[in-house]
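Left out: one protein chain. Kept in place: all the others.
Letters A, B and C mark the chains as written, and numbering starts fresh at 1 in each.
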Amino acid sequence: MSDFISARGIKRGLSYLVVGGWALFSVFFVVWVVLASLKKNRELFGSPLSIPTSPQWGNFVKTWVNNRFGDYFLNSLLVTSVSVVAILIVAVPAAYVLSRGRFRGREALSSFFAFGMGVPFPLLFVPLFVMMASMRLADTLTGLTIVYVALSIPFTIYVLEGFFSSLPSELESAAVIDGCSDVQVFRHVMLPLAMPGVATVAILNFVGLWNEYQLSLVLINSPENRTLSLGIYSLITSMQYSGGDWASLFAGVTIVMVPTLILFVILSEKMISGITMGGVK
Amino acid sequence: MATVEIRNLRKSFGAATILQGADLRMEEGEFVVLVGPSGCGKSTLLRCIAGLEPITSGNLVIDGEDMTTADPVKRGIAMVFQSYALYPHMTVGENIGFGLKIANTPKAEIKARVAEVAKLLKLDSMLDRKPKALSGGQRQRVAIGRALARKPRIFLFDEPLSNLDASLRAEMRVELAKLHGSLGNTMVYVTHDQVEAMTLADRMVVMSAGKIEQVGAPLDLFNNPANRFVAGFLGQPPMNFIKVTGASATAAGVALGLPGGGTVEVGLTAPLAGKAEGLELGVRPEDMSIAPEGRLGLEVEVVEQLGGETLVYGLLADGQLITAKLAGQAGIAAGDRLGLDFSEERLHVFDAGGANLRYRTPVPHGKAKAVS
Amino acid sequence: MMRRRMVIAFLAPALLLYLGFLILPAVQAFYLSFYDTSGFGDSAEWVGLSNYARLWGDSVFWRAIRNMALIMFVGGIATFGLAFLFTMLMNAGMKGKKLFRTLIFMPNVIAVVAITTFWSFVFMPRYGMLTSFLKAIGLDGIAATAWTAPENVFYAMMVGLVWISVGFYTILIMAGADKIPADMYEAARLEGASTFQIFRQITLPMIWDVILITLILWAIQAVKIVEFPYAFGGPNIDQNLYTPAIYLYIMGFGQRESVYALGYSTTIGVVMFILTIAIIVLMRFLFRRERVEF
Partner (left out) sequence: MLSNTSRQAIVAAVFSLGLAGATGAATAAELVFWSMWNEPEPQAAALRQVMDAYTAAHPDTTFKVVWNGRQNQTKLRAALQAGTPVDFMDQDADQLAGGLQKEGLGHDLSADFDQATRDAFLPGTLELFNTEGKITQVPYVYNTVNFWYNKDMLAEVGGTVPATFDDLLALCGTVKAAGKSALVIEGNVAFYNVLYFSHYLARESGAGALVKVFEDKSGDGWKSPAVLAAAKATRGLWDQGCIAEDARGFQYPAGQQTIALGDTMGELVGSWLPTELTESAGADFPWGAFNFPAVKDGAGQSTDIEVGLLSMMVLKDSKNAQEAADFVKYVGSEEAQKILVEASGVGVTRKGVAWPAALADAYTSAEQATALSAFGGGLGVAYPEFTSTILNPEYNNMFLGQTTPEQFVETMAAKTKEYWAAQ
């Protein structure tokens, strides 16, 4: 019997070692990035595993002020939040109708939206830019927001459809009996019930757009319209000819990382349960 | 209070026909139970009445007004669902008052009405709770409360008790009956449970495969089934159907040969002409009694002692399995040979098509029961 | 009942945006793939299918396809293997499951650039963290390996990619597994099944639909993948790291050299898109199986 217990114990311990080790590595990663942002460039390359001897808070000042990360931060916050709200306004009703409506061509339309997930974005760069420019929206945060919304639609609808279709149809019937019009059924019953899913897509889109840089690279030129990830990108490209200030880069990376990390710490449970509810149904 | 009339109502989903031409009239204040095995179309019929399913063809008339295509809310109905369908994001009070809120009822009025309903259903203490925090029985009452709040003309119930455990179900059955008594509304109730149907119904509608088989008061249906399906569906244990060994027309009706050599002669209400093939004799288990010289010989296989009565399962001479329900605690054991007999009045005879050849056409349709 | 008016009103904004800013430009790009154009000025020349013909014979493109396939299969096996392992271990009654799950998922919310720079410091020869670590535990021989040398760099990138992906797919698969009623596990335990047997005989078949969807997601991502290897490759990405999307980007938007083959580049995009659709159809066909009800 004791053999059995210890064998079990070893197994259990091994499980913790594997899973725990993997989880700890994530923590190590975040800590390392933050520590790197406080180092001098020399230290960073010479001894990447060390703890900074004299923390260089100046890296942050330099990044925030000289590299204008302060402005970029506001831009990112603005574009990302407006985009997320707009995505929800557009995609939630569409996903609802696609998953709970009964009309001819519903499945075809639903697949048509899903189809957008297969389109490689680099394919769209030039046509999108030309389109934006002809609408006088090139190099504007408005233009960027519109593109973000449009390109986020397929994935958002895909996840939300899963959510809506997992809701019990009796509630819908009950609301109809209670006198709700079709719009009221949506507003008073189905939408509140789908809130976990809506929250999830909101967070996922927020994180995704916060970190997005390829589209913004094509659509945004002026420094005053840059987002944080473009700021990071310009720090990286500045390495050529101007030189690598890696420590400032990591300060920038930390600035980009912190909001999503905070969001994640607060909402991780909701986000994770949401991902699964919709995504896999 | 309202009358509901269904005229040749058909419902199909694409190629699949769910209801094939139902005709039914429900009187004011009547408690009508739609009963039948699952998939018979009873829930679909209910949802058509509610307006949750568009009617493919035919008409629905409520209080003389054609409501075939009317919005659910215009039909003056309320509905209680199998899963209760309580809104999980609203409190009990909000659930009950939701319909009123949608109808733009003034807040004070909603509050008063919710309080009134809550009191009636003993829900007053839990108005601020969310449905998650309630027991099954409480949720059931909230669902009923929600239906009550809007003072509908007609109540629709879709298997409302099937999610409760047995004792609670019995209790709620009584409460529903009382509620009907005190409100007096027209109620349409769907169930697959014949006990519920028998106990609650003023009139029962037995359905099978998208068709209405028979309509009538519970005991009428039990005693005078129109066909083999209704006869077999009602009653527990179900009626025995004994294949006869031969049949010949007599002056009074028909003489039937029983397994083991006996014969029985019964009168018929329908002519036998040409239908002698494949006749079956219908005998309810409780209509049998022990008689050593009885016309049926039984080899006992299993005996179930229920205290008040005894169920005996056994084989006839030709191997047909039948059940007999005997009063009291009969001293019978497996392997015994029994003689059984029955009285001719309680027998039914079914032809090969399932029609009851002893069916008595009831008094022309009308008020089978005085309105209370 | 949903009225036609509501269906239209609810669908219209999404549909218009989708058509206008995704489908329309995609169609324009498709059209561009029949032209030879640098994208400057109006000098587009109709070349019919010759961009496609050229792509067929382009060894760089095939290398990118090979890399894509490696990510899809080798990376996929690693990702799903680890995700299954974690699901299995965590569902075998580990405490702190939620915390572990959260931490494993965490890299997914962090900008790709942050992650790739981190990994480049892990794999950096001479001073890198992996080298330092191996030296510290006395494995000097292995420590001298140049993890980011051309023959290794792709796999070094893949390690980082798998690291992020495992988090995402573990979450999906675990959530599927959480929907299985607990008494099924209990029944299996009573019959003496091991953790692995339970996973193999109960969990896996019961979450088959979840697995199919995650596999399709993985395949789509593998075809489209650009950000991670691109950022890992730094400002001058090595051909060893090319994926079709990176090659598309480099041919159309230039790297250090002034390559501006926009027509050719969109051809790559069209092929990628066709590939995605083909993979989805193929997967659905290959993995067709009854959905398990519970």
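The rule is simple: contacts are C-beta pairs under 8 Å (C-beta built on N, C-alpha and C of every residue); 3 or more make two chains touch, one makes a residue touch a chain.
No experiment lies behind these values; they were computed from the predicted model shown.
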Among shown chains, those touching the left-out chain: A, C
Hidden partner chain, touching residue among A:41, A:142 or A:181: A:41
Contact partner of the left-out chain, one of A:13, A:168 or A:223: A:223
Residue among A:49, A:167, A:239 or A:263 that touches the chain left out of view: A:239
Subunit C residues touching the omitted chain (full complex): 38-41, 43, 54, 60, 120, 123-127, 144, 146-153, 233-239, 250-251, 253-261
On subunit A, residues whose C-beta touches the chain left out of the figure: 41-42, 45-46, 66-68, 71, 125-126, 129-130, 132-134, 138-139, 217-218, 221-224, 233-234, 237-247
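FYI, only the chains that are shown with their structure count from here on.
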Distance between chain centroids, defined by C-alpha means - subunit B, subunit C (Å): 57
Length of the line joining the C-alpha centres of subunit A and subunit C, rounded to whole Å: 16
For subunit C, residues that touch 2 or more chains besides their own: 1
Multi-chain contact sites of subunit B, meaning residues that touch two or more partners: 51-52
Residues on subunit A engaged by subunit C in the complex (per definition of touch): 11-12, 15-16, 18-20, 22-27, 29-30, 32-33, 36, 44-49, 89-91, 93-94, 96-98, 100-103, 109, 113, 115-128, 131, 146-147, 149-151, 153-154, 157, 176, 182-183, 186, 207, 210-211, 213-214, 229, 232-233, 236-237, 239-240, 249-250, 253, 256-257, 260-261, 263-264, 268-269, 272-273, 275-277, 279-280
Contact set on subunit B toward subunit A in their complex: 47, 50-52, 72-73, 77-79, 81-83, 85-89, 98-99, 102-103, 146, 150
Touch list for subunit C against partner subunit A, complex: 1-4, 6-7, 9-11, 13-15, 17-18, 20-26, 28-29, 32, 39, 85-86, 89-90, 92, 94, 98-115, 117-118, 121, 124, 127-129, 132-133, 163, 166-167, 171-172, 174-176, 178, 195, 209-210, 213-214, 217, 220, 223-224, 226-227, 235, 244-245, 248-249, 252-253, 262, 265-266, 269-270, 272-273, 276-277, 280
